[in-house]
Structures are given as C-alpha cells and as structure tokens.
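Excluded from the complex is one protein chain; the other protein chains are retained at their positions.
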Amino acid sequence: MSRLSEKFQPLASESVPRYAGVATFMRLPYYPLDEVEGADIGIFGIPWDGGTTNRPGARHGPRQIRDQSSLMRKVHPVLGLSPFTLANCADLGDCPVNPLQIEPTLAQIEQFVDGVVGKGMMPLAAGGDHLVSLPVLRALAKKHGPMGMVHFDAHTDTWDRYFGGCKYTHGTPFRRAIEEGVLDPKRIVQIGIRGGLYSEQDDDWGLAQGIRVMRVEEFYDLGVERALQVARDVVGDQPTYISFDVDCLDPVFAPGTGTPEIGGLTTHEAQRMVRGLRGLNMTGADLVEVSPPFDASGATALVGATLMWEMLCLMSEQVAKQR
Amino acid sequence: MSRLSEKFQPLASESVPRYAGVATFMRLPYYPLDEVEGADIGIFGIPWDGGTTNRPGARHGPRQIRDQSSLMRKVHPVLGLSPFTLANCADLGDCPVNPLQIEPTLAQIEQFVDGVVGKGMMPLAAGGDHLVSLPVLRALAKKHGPMGMVHFDAHTDTWDRYFGGCKYTHGTPFRRAIEEGVLDPKRIVQIGIRGGLYSEQDDDWGLAQGIRVMRVEEFYDLGVERALQVARDVVGDQPTYISFDVDCLDPVFAPGTGTPEIGGLTTHEAQRMVRGLRGLNMTGADLVEVSPPFDASGATALVGATLMWEMLCLMSEQVAKQR
Amino acid sequence: MSRLSEKFQPLASESVPRYAGVATFMRLPYYPLDEVEGADIGIFGIPWDGGTTNRPGARHGPRQIRDQSSLMRKVHPVLGLSPFTLANCADLGDCPVNPLQIEPTLAQIEQFVDGVVGKGMMPLAAGGDHLVSLPVLRALAKKHGPMGMVHFDAHTDTWDRYFGGCKYTHGTPFRRAIEEGVLDPKRIVQIGIRGGLYSEQDDDWGLAQGIRVMRVEEFYDLGVERALQVARDVVGDQPTYISFDVDCLDPVFAPGTGTPEIGGLTTHEAQRMVRGLRGLNMTGADLVEVSPPFDASGATALVGATLMWEMLCLMSEQVAKQR
Amino acid sequence: MSRLSEKFQPLASESVPRYAGVATFMRLPYYPLDEVEGADIGIFGIPWDGGTTNRPGARHGPRQIRDQSSLMRKVHPVLGLSPFTLANCADLGDCPVNPLQIEPTLAQIEQFVDGVVGKGMMPLAAGGDHLVSLPVLRALAKKHGPMGMVHFDAHTDTWDRYFGGCKYTHGTPFRRAIEEGVLDPKRIVQIGIRGGLYSEQDDDWGLAQGIRVMRVEEFYDLGVERALQVARDVVGDQPTYISFDVDCLDPVFAPGTGTPEIGGLTTHEAQRMVRGLRGLNMTGADLVEVSPPFDASGATALVGATLMWEMLCLMSEQVAKQR
Amino acid sequence: MSRLSEKFQPLASESVPRYAGVATFMRLPYYPLDEVEGADIGIFGIPWDGGTTNRPGARHGPRQIRDQSSLMRKVHPVLGLSPFTLANCADLGDCPVNPLQIEPTLAQIEQFVDGVVGKGMMPLAAGGDHLVSLPVLRALAKKHGPMGMVHFDAHTDTWDRYFGGCKYTHGTPFRRAIEEGVLDPKRIVQIGIRGGLYSEQDDDWGLAQGIRVMRVEEFYDLGVERALQVARDVVGDQPTYISFDVDCLDPVFAPGTGTPEIGGLTTHEAQRMVRGLRGLNMTGADLVEVSPPFDASGATALVGATLMWEMLCLMSEQVAKQR
Partner (left out) sequence: MSRLSEKFQPLASESVPRYAGVATFMRLPYYPLDEVEGADIGIFGIPWDGGTTNRPGARHGPRQIRDQSSLMRKVHPVLGLSPFTLANCADLGDCPVNPLQIEPTLAQIEQFVDGVVGKGMMPLAAGGDHLVSLPVLRALAKKHGPMGMVHFDAHTDTWDRYFGGCKYTHGTPFRRAIEEGVLDPKRIVQIGIRGGLYSEQDDDWGLAQGIRVMRVEEFYDLGVERALQVARDVVGDQPTYISFDVDCLDPVFAPGTGTPEIGGLTTHEAQRMVRGLRGLNMTGADLVEVSPPFDASGATALVGATLMWEMLCLMSEQVAKQR
C-alpha cells in the first residue's frame, strides 16, 4: 500500500456515526480531481440526464447514492476483501456538466475521465443516465483500446436514433461506442434484457455485431453460476468494463429509475453476479440510472451504493495485484 | 388484418414521447363503445369498488393503469407477437358505474360487456375490485356457455356471504358465478392462494365443486412449468376466461391493492405463467384490484398494465387465428 | 353559443363518476388539433422540460393536471360564470416535442400554437417548464403584436444566459420575448418574486426595460385588492397574456415544482388575483412548472388545474362577449 | 366531578411515552358501549365511507385519528380548560357498520348513538364520510328536537340526489336532516363553502330554507371575530350541533380527504373559530372526512385529532356546568 | 381450552370490519398486565429504540404492527392450526419504557416480562430495536436456564462495544446474553447474516463461542428444507427462543427498518422457515426492528404482524400440548 493511504480512509464511525457527516461516497475523503494525489481508484458522480427520453431525474443520482453509501462498511464478508487497505480510494466530487446541452457535456465528461486516467486512477462512476457511459468509455479506450463489457440492463441500449435524428440518447450509447471502436462487440455480454420492443428488428443490429444478449428468461433458466460462466467466456481476460444500469434489477428493488421493466433480477442475484466477476481485467465501472425523484426513500440509491461497493472490492483487488 | 387497422394504432412515440399525450390504454385510440367500429379487442375500465370489504380504492385503478400503460411498446420479445398488427385494439373508455349501488352497477357492467361482445370484440377489462368479474362473466356466458377459468389470486373468492347476508362482494364473485352456471367449477384453477382463513371450512365449498386450488406453497414446489401443465390440464381447450387479481403477486410487487397477503408470486413468475397460457381458447380477461391510493408511485399499475399487455398478446394471436 | 356546443361538453358525471373515464382536461372531449372544428378555446399540454436547469419533471405536468382536473365542476360560484356554455372548449391533446432538443422543440410548439390561433381558438396551455411560454408568445404576437403580461412567479425569468452561453432556459424566456418584441416590457407586471439572487445585478435589466416587479413582500404589504389595481394599471386594456408559474405559490401549496422558494402566495390569494383580472383583454394563458415527480400525491396538479379553471372562466367570458 | 373519574384518565405519559400504548382517542381508556358506566362524553369512531361519491378511504379515519390523538395533552392553554377533570371521557370504540350497505348502516349508527345518549353521554364522533352525521343527528333529535348547527365545510352537502336517484350520499346529509326535521335550517350556518358548482341552482334550496351560507371569500372579508359573531347569532342559545368536515381546511392542511378544494381555511383560523363557540348549547359534535389513504403521514389525522380536542374542551365545560 | 377462552377471542369481523375498531394485536382483547387472568400467551409491545446506533424509529413499531395485524384471520391454512382456540391469547399493551435511559429501561422490560412469565404466559414481543431481546431473555432464563435461539437477522448482533465503551446497543444483545449465561451459544443458529463488516474480526468471537452462523449465501445454497434441518439440529429439543429481526428480510420486503442490507430473504422463505420450526420447545419469541418512520405505508408492519402470527400459531400448539 502506498505511503499516502492514511489520507484515503473513510471517516471513523466511532466518533461520527455512520449516518452523519458530509456525505461522500462511502465516507471517503473528498479530493477534487485537480487536487488529488496518490489515489488508485477515483469515485465520482456524473449528475446529468440529458440523454433521457422518458422520465428524467438521474441527474440527482450521485448525491443520493453518496448519502446512502454511508452505510457501507470496510470488509467484504464473502470475498474477504478490505478495499480501503488494498487501494487508495477517493471521492473526486462531481464531473462538470451542462443540463442544457448534450454533445458539449459528453466532451466535459470525457475530459474529466481523461484526468482521472491521467492521474493513474481507475474510474468508478455514478450516473446520471446511461448516455454518460459513452464518454467514460471514450476516455478509457485511449488507454486500453477496444474493450469488452459486462453490461447489466433491462435494455440493450443499442438503438440507433430517437425522435427522428437524435444520435445521443440513453438508449444509444453502446451503438455509438461500437461504431467508434471503443467497445469490441464480440466481447460484450448483456444480462437481464427484457421489455417490449419498438419493432421486431430492435435487437438485430447488436446481434449482428456479435453481442451476446442474455435475456432475463435465459438468465433464470441458466442460474447464476452458469450465467457467470457465459459472461466470463465472452469477455475473457482482456480489458473489460462493467456497466450496471440499475433497471437491470426488478423495479421493486430499484423503483427510482427512468424506464422500469417488471420481471428483473433480485439484488441477491446481482450481488452474486458482480462478485462472480472477481479477477476480471477491469478498466473501470459505472452504476447508472438511479433517479431519486422516483424513490424519495433512497432504497434504490442504497442498492446502487452497495453494488458500487461490490465493484469497488473487485477493483481494489486488481489494483493491489498490479501494484 | 382488417382494412380499419390504421385507425387502431398506438400514438407514434416518435412525435409524442411515451410519457405524454392523453393517457389511454397502451396509447391506443379512444373510441367510446357506441362509436367504435371494426375493433377486435376492446380494452376498458370498470372504475368501481363497491364490493370491497376492507381497504377501498380500486375504483381508481383504470385511470392509473392507463397512465402507466404508456410504457408498453409494440412487439413481445419472447413470444414474438405484435398485438397491434394482429388485431384491431381500442380503448373503449370506462364502463358507467354507480359507486353507491351494487346490484344496479352489476347490471350496468353486464350491459356494457353485452355491447362489447355484440360488436364482435373480445373484452379485456381493468378493475375495479374483483366483484366486477361477475358481470363480465355473465355477459360472456351468453355467448360461450359455462366457461373455464385460470384464476390468479391470493384468495379463492368463493366465500358465501359477508356482514350477515351480503351476497355480492369482492370475496364472493366466483361462488355466484358457479351457482349461476356461468363458470364450470371443474374447469377452474386458482393459483397463488394463501393467507389465513376465517374458518376451517372456508375452502370446502369450492373444493367440493371441483375447483383445482393451487396454494402458493404448491406453486413453488411445482415450479412454473409444472404449474402451467396443471393449469392447462384443468381448463383444456374449451372456452376459458383469465382473471388476474393483482394480489396474487407478493405485496412488494403490488402494494397498491386492498387485501395484501405476504408470500406471493414475483412478476417474473407471473409473466411466465401468463405467457405459458398461449394458445388457450380465451373468451376474455381481466386484471383487477389495483388500488392507486395505496401506491401513489404507480408501480402496481405498471405491473397491472404489463400483465394486461401479456394477456393482450395472447388474445391478439387468437383473434388473428380466427380471422 | 355556436351550433356545435353540444360537442364540447364535459363528460356527464351522472353516469361516469368524476374520478373515472379517460382523463382529459376538465373532462372535456379530446379533439386533436388537426381534427377540431368550432372550438373557441383550445386547452393543451406541452410535455417538455428541456429548459430546466435544476430539478426536472415538468414534462410530466400535463398528464397529471389532466387527471386532477376531473374534479372541476361547471359553474364558478363567485364569478357566476359557466365556461362550457359561454364558449366551446376542447382538449387538443399534447403538443409534439422532443425531450432531447431545445430550439427544434420551440419551433414545434410555436407551430402548434400557430395552428390553434389559425383555427380561431384562444390557447390555454399546461406546461412543461417556463421556457414553453416563449413559443406560445411568439405565435400569439403574430396576431396581437407586442403583448402585455401578468406574470405570477417566484422568479423574474429575465436572466440572460446559463452555463456559459445557453440562451434558451426556463430562467430566460421573458428576456428573449422582450428582445424579440413579442412582449412589451412596460406592460409586464411580475407578482410574487422572491428568493436569493445570483448577483446584485440580477434584476437590473428587467427594471431598466420598465417591467413592474412586485416582490412578495410588496404583495403582502399591498394586499390583494391594491396589488390587483397595480396589475391592471400596468397592463391596461391592450392585449395581455397571463402566465402562471406554479412556484409563485408557497411550496406547501405547490411542492411539485422544480425551483421551490419558501414564503410565497396561498392558493386563496392566487384565486383572488386571477379572478380580479376579469375583463382583461386576454390573448391566452398558461400554467407551468408543475412537476409530478416531486409530488406524487397530485396536490400541486390539483392547484394547477383549479387555477387553469379560474383562467378558463375569464377566457370564456371574453369569448362570449366577442361573439 | 363524579366518583368514577379516576377510571377516565388518559394513560400517564410518565411511564408509557405519548407515542406508545394501544392507540385510543387521546390516550383515554377504552370502554365498549355496552360496558361503559359513568361517562359524560363518549368518543367513538364511525369507520364507514359508503356514501362517498368520489375518492373513498374515510372508513380508515377513526383508526388514524386515534393514533395521532396520542399527542394531545391535558390542559388547553388558551381556554384554561382541563377536559379530563371537567368531565368523564371515554373511548367507546367503533360503531358497527357494513361497508356494503347504506341504509342498514345508517340504522346501525343511529342505534349506537341512541345507546350513547341513553347512557347520558354527549357524543363526539370521528368519521367516516359526511353521511354519518345524519344518523347521529337523528338520534340526538329524539332528545333535543330540531337542532341548530355550526357546519364547517367546503361544500354545503345539501344536494338532493346523486347518480340518478340516490338519496343518501355524503353530499346530501343535511338536506335529508332538514327534510326529516332533525335540523332547523334557520339555525344552520355553513362556513368555508367554496369550489365549483354542478349547476347554477346548486345552493338555491338551502338558501330558500334559510341556511346562512358563509362562503370562504366572505369568511376572509369578515375575519375570525366577525365570522364568529355571525355564527353565534344564527344558532343562538338553543341546542346546537357542531359538524366539522376536514375539507373546510385548505388541502395543504388536510390532504387526506376525499373531495379537496383549494383556497380553504388554515388550522389556526379553524382553532380560533372552534374556540370562539365556547359556551354554545352543544348537543354533540363530529369530525369527518379524514381519509388516511390520501395522507399516509397522518398529518390530516393530527389536525382532525386536535380539532376534536378543541371541541372536547368546549363539551367538557358544558358538562361541568350542567352537573 | 380453559373456561376463560370466550374472553380471549378476536373482535368479530362480521359486525366491526377488519380495518376498524381500536387497534390491538390481531384484534384480540386488551388486558393490561396487572389485570389479565387466564391467558396462555401474552402479546405486547416494547416501544423503545434507545439502543439504536443508526436510523431510529423502532420505538413506533408496536403501534403500527398492531394496526396492520388487523388483517390476520383465525385459521392457518397450511399448518391447520387455530391459535385462538388452542390458547388464550391477549394483548397486554406496551411495556413501560424510558426513551432517555438505557439500563433503567432494560430493567423495566425485564420486570414486565417477569410479570408475564409469572402469570403463566408465554411472551410474544413486538420491538423496538434488537436490544429489547436482552431483557426478555433475562426474564425467561430465570425459568428456563440458558436457552437456545433461532435468530433471523442480517447481522449477528454479537459485537462488543459501540462508540467507545457502550455495552448495550442493538448490535450487542446476544454477546451480553451469552456472557450472562442466558443463552447457550452452542444452541444458537443465526440465519440470513450478510452486509459488510467493520473489521475482519467481527464474527470471530461468536464463532469461537460455537454459534452456528448461516450467512445468506449459505441459506440460498442449502434451500429452505436443508436450512431448517441445520437449525433444528442446532437447537435440539431443549428450551429455545425465536428472535426475528425484520432486517433478515430483503429491504424491499421490509423497508421500514434501521439498518437495511440488500440481498436478504423473501417473505415466502421466511414464512416457510418459521413454519418449519413447528414443534420446537419454544420459550417465547420476538419480532423486532420494524421502524415505521421509514415505511409510512405500513408494509413492513404487515410483514411483521404476519410473521408474529406464524410464530403465534407454533406457540399456541405448544400451549395446547402442554395443557
């Protein structure tokens, strides 16, 4: 562990109770991107939902996830990992965004993640709507080339256009990412897909690219262990991104989201799936589409925070191995 | 497809987003019953809960289900069916009702469904409390004779009387329907039954009639596939009605209902059960007991709308085959 | 009253209870803009919040206002007006919009209102965020020239730019409208203004144009009657628009809005203010910034619907006088 | 004070905190009607909303009011009255009702209040919808003859019929009571009336009977003190009932009700109005139309409980004077 | 059954509907502890959350559980047991507590349970936070000696100290109980354990004592039937307590709790687990950590009430056997 690690510990719960204090991700110290030094993993919010075609609100996700993430503790009881001793983790605050403009904001996000990568950190982002994954991937691809992706979602997000000619929406990020060469479609697996289609051709493009689409019915027929095997086979040991859209979960577990589809995964299944990716060659990860206006209770944000914690544990182990 | 079908298409989401516009069932055009011509399937609300013995509110169900049904798209991804090209579907508005009177309202509903049937439509009704199934069945039995029924519910709804001598309540519709000969008890299967009993004899009458009661414990012991086989064996290929009380689902999936019982089905299971009835000889269907005052979020109504969509897909295929 | 009026009556509550039926504005019949003939007043939604800089959700306003407007009855008890016998009123549905693009949507809205005006109707719009007033004003100004405005709001909405260079936001519509000559600043009165400022110069531009800004403190010092006199003196008897941002009200009366500011008007005061504008030379009106995700109960939408009803009564009297 | 009074004291908050214990009205002991002996004032619930034409739920009012009434303390700080030392007060539980039948339930309620009166108690009832006032008045009129009434409400509740021929609804109780001679219309004052009308003749019948209708606009023009003088002049010193429909208050103070109308009274004004009736010749009182499904927070029930407490203070003083 | 049993029957739902009446546990009669005679099972609340380190509110649990328990009926449909004919059950009200003091309150609770035991009743308690189990166990151990325990929870609650030296918290009761000899650690099984740890040593002490910790992952790997076998093997046929912390369930089933951890049991699984303990040598039971402020809907309390009903059925059978 680096000499700086004492600067990267969560606020001690012995003096300030877990529900208290300024809310940062997992009670970690807040170091703005331009000030942080020595961190291994940068956690940040992307408070933007400008690509949303249905119910908005994911712009409020990072703040509520921070609030709920206070309940995270220090040691993963199943994996036996202690992320804050394995890696220096920090809350980098929120990426600058413009709620009124799409393409300029995509550039702002990409620039921010360039900075994260440039400082040697692995990014863990809290959305925002799913369009925010695109600029994160763009930034990471400069370092890693075309990546594989384990994609948890109810939707494939490989549609082409919305409302006539709009290319950049939360339903299109991965089509763009494949077109731009930042994702390798043959190393993408999409898990939990369901919900009606706009047309019978909706999925054709993605399948033609070689994406492995695992609909929720197949997921349940396989079970967690075999589904994991499929996922690991698809992505292999090359650089891989994990993108978790909270609407992959059933809406009872994640009511606070913009495009709910009934019949999804439980949190227990999601936890097992994420844990099962241990040892993947991760480049970064995101958790998107938590929309607090549709869940004032914060339950969805707690789910989001816990899944970010699960992914953080994997990332911290990878950091420790590579150190 | 009939020449009228262009009049029966959902509002195009390319110009009016899915969350927008006047809320009709599945964004279909609204044609009042006395004006509609050429429709194959009539979707309508029965905004009435006068048979409710516990928590009221199901009278508000149709409106909230309409609102949430906007999220339905056009193609069923698993069944591969496109209901709006297979059948002409319309929103017929709400059936007239009187919240202050029981028997006159039952007559109003029966008369409305007589009109639906008389115009050659198959009815798909949104309740309302479960008593509204009785007049729908009465109307259908004039055409089909005693019907079978696949009945999803936490309760058998075959009690005899409430509060002394009240015959018509949401706990008694199927006893009345059997007594009146509009249902054939030997072709009824009830799935998801659970919850405490008023007395040890509660279920005896129904069992004596020959109803196949599948308690939720048995459902879980069998699993979806074998449960489906039981259901299909009971109803056979004769005319059959599907009645889905949303309280068949666990209350976390359907909090907005009047008589919640913990320990019920998931939506994933319910979707698979409904889909598994594909090819049944359907006479009509209903989805009842969505009570918006107990779920302001609309989550229960989204579940209800999605299950109506699942049933609509089956109905549209049957219509297409019979054309 | 025109020969068509029987086609423009609200659904009879004797057969379909007020809470039931397909939800249209005030239970009026729904005639799409391209089909409507003979209407005097066109009520429509603008389901769009693309100009929102803080909390989104006003795109969902029209639908929830329609739902709550079912509670409106037929006769105004204080003004003694029966709007549905004074004028032919219709629900025109929602204007087409694109949630992903600002300027194209402003053009779509303007085109829609061109159609409303072209068919001889006075527009009554339900937003949407406050930017939607700009295209409505643009369309009306083609007929009426620069208009006066009675503007109820917590904010002046005459800021210049947001996030650098963004000209079109819900904080800038009236600056743009004045610049474009569709509003006459010397005939604008803004009532209920309050809340902190970004800088000490925030209000200078508007005051320099001659806008009469009545801060909420002055409103309370004057009282309703004298405040009304000020408002009527400012706008005179020339063509005047009424724009009501629901955040003019205190947040307890209108929690469902994007930029709440404590210390605002009560609904009783707002009703008296609107009624006191009786006899104004109205060109149209809007009610904006109802954001259902922040008020699942619908209370804010009920307030919005009732204030729309108050404005509709004034409009119907004007229509009747001009006939 | 009678010898029994130690049996009629609220649960001591020194040992069981105010939020705890079995919830009875104002933490008073619960004595079923057929067991109670020696009480002066009987508080009870009427858990029934069978007369509701719009949003149901008032059947759940008594239970939630009991829950919130735990916050009531022992001494009225303005009136200087200690109701539990002035009179023996008891919670009599809930009146038996049948949610499925109107006229039989009216008979059950009347019989229950007969029992209350027969045991020498003054009744204080928690509704239920407003139709429950009718049988309470019927029972009281047997003892007191035609009574005066101070009636707080948004609606006059003197309509004639609903849905064709329905005589007994929550919009008609006082028409029936006047027709039956249990209320003297010339000694009725209705305060807070507002909201649109079904027709221009809605209020004519009541006014023709001599009811003094004080619309909310007049109430605000008069102010509390002069409004009180009007009320006291109307009812005089003859036997008078107080009926408080919680929708008299603005919906922000009472969201949990079935027929909200914006622009109503504040709780501060309502408290002053009730207190100002001190010394009236009271026969009993009710607080109706609290509908918990529309206010899960219980805020409306707290308002209802506090206004019941205000009325109880007046009643206890009258009991003490008459002893 | 004893001669007193007619005094211990739930309120008849034929005259007072299930949602109505003064809310007691399962509509049973309320007999304060110092007045009750002849009861076999005493149900009571412990309205106290003074041991809570995170989100408070469990002090409000007993009242909301009482409210929701009205929905319980009389006969268990799977076990075939009728608890109210097998045993005399009563609601004993709430135990006195002091929200400001920990150790004196523990003494108050122990004294109350001493009284319950002293009158020959088996206790069934509704918390309150989990610290309330400690004084219940202390009282029971005087009669039964060191007991076994089936403990459903997300947390082991065997931590040592919080905030420096605090020994008595809702995270420490079972460490204290083992230290004091009221529980036999080798006869404790903890089911559903999950969530992050404060340190890698968190669980060591408990495991060293011999507690059988079944983490939720193991529970799902075993399945209900084998998990039950483990539990029964651990506790054997010696005196055993059942403690059910509602956070054992996934937060979607029990949002109203203080320390939610995602990935927990479903209610269906919990019901099967409790039923599977039939025939255990029970000494008493509790259901704790229902926190109504975090679930205004009451759904969590309904779950709590139903699980109490399941445990009550087991207890009643044991009482009947021992009579």
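Letters A, B, C, D and E mark the chains in the order given here, with residues in each chain numbered from 1 onward.
Simple rule for what comes next: contacts are C-beta pairs under 8 Å (C-beta built on N, C-alpha and C of every residue); 3 or more make two chains touch, one makes a residue touch a chain.
Please read all numbers here as calculations on a predicted model, not as lab measurements.
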item	value
Among shown chains, those touching the left-out chain	A, C, D, E
Touch with the omitted chain, as defined above, among E:V78, E:C166 or E:L222	E:C166
Of D:A107, D:V230 or D:A299, the residue in touch with the unshown chain	D:A299
On chain C, residues whose C-beta touches the chain left out of the figure	53-55, 163-164, 194-200, 202-203, 215-217, 220, 250-252, 255, 259-260, 262-264, 294
Residues in chain A touching the chain absent from view	15-17, 19-24, 30, 45, 47, 59-60, 62-63, 66-67, 91, 93-94, 96-97, 99, 296-298
Residues from chain E at the interface with the omitted partner, ascending	49-53, 55-57, 59-60, 98-102, 162-164, 166, 168-169, 293-294
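Throughout what follows, only the chains that are shown with their structure count from here on.
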item	value
Degree value of the rotation bringing chain A onto chain D, based on Cα positions, nearest 5	180
Mean-CA-position distance for chain D and chain C (Å)	39
Intercentroid distance (Cα basis), chain E paired with chain C, Å	56
Contacts with two or more other chains, residues of chain C listed in rising order	15, 17, 19, 59-60, 99, 297
